[in-house]
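Contents: one structure, followed by commentary.
Complex shown without one protein chain; remaining protein chains in place.
== chain A ==
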């Protein structure tokens, strides 16, 4: 094992330990924000799969979070377990994502963004207007929090661990997925769809798959969102959530595994840290995002990536120089 790899694993363990231990003495609000970060990271990871790996722009991720949240709210309020709602939400979002992916087969990049944008607004209208199902603008309140192995998670800290644990499971699943042949097919799809097709990759199926899996992860985030806020109304699932999620993926670094973690951190935590500026905090947040994107259009991890590849090039050219010097001194 190389030193760099040991360092990476060590760093990972420290971060995970910190995420478990540090929040133990956080207040209710701090835990809520951290849980929200975990939930949004899951949704952004789904979008990163669709956008960052498969290269399909989706502006509907917020709508899938909404579908998941409403599924969880409706089912758990009528006494069904959250795990059942999770299953239903995954299947539902997967199916809708699959269908929504069909236009992606006909039209290219930005047109697809427009279809998903329209879907996002349509979903919002359904949440708001179908009173019999979603209770309309009044929303569904008193959503119960689940019991995990008979252990109640009603208090903020245990529920934070539920969110963090879910994030862990989703991360492992996505990690495995992008290293599987599927993940490689997604990347081929992003880099050059025509070439991928001529190499025998069924681009139709993989495009739909990238959409459906990304959307299903949005649904997973939604099923956690409902018991987290314990109240679901249409407002949070407006188009702006989809745009926020897209921003998280791009700002963090789309196509990087850890991009969504950082992006969600900036989108959820930075406005909170800026709250001392009162009315100016969203303005400062917007300026920060713009400046970051001007400096590095590939997001935060893009900066890191650039730095590492520069160092590698330097190291390589140094090696070359040494080798050349040796060749020249040799008789």
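General observations
Rule of thumb we're sticking to: contacts are C-beta pairs under 8 Å (C-beta built on N, C-alpha and C of every residue); 3 or more make two chains touch, one makes a residue touch a chain; residues count from 1.
By our rule, contacts and distances are computed from a predicted model.
Missing chain, UniProt protein name, picked from "Extracellular solute-binding protein", "Branched-chain amino acid ABC transporter permease", "NADH-quinone oxidoreductase subunit L" or "Putative tricarboxylic transport membrane protein": "Branched-chain amino acid ABC transporter permease".
In the complete complex, the residue from A:11, A:29 or A:111 that touches the missing chain is A:111.
Of the candidate positions A:122, A:169, A:199 or A:308, contact with the hidden chain is made by A:122.
Of the candidate positions A:3, A:21 or A:194, contact with the hidden chain is made by A:194. Mapped onto chain A, the footprint of the missing chain covers residues 57, 103, 106-111, 114-115, 117-119, 121-122, 125, 128-129, 192, 194-195, 239, 243, 246-247, 250-251, 279-280, 282-283, 285-287, 289-290, 293-294, 297-298.
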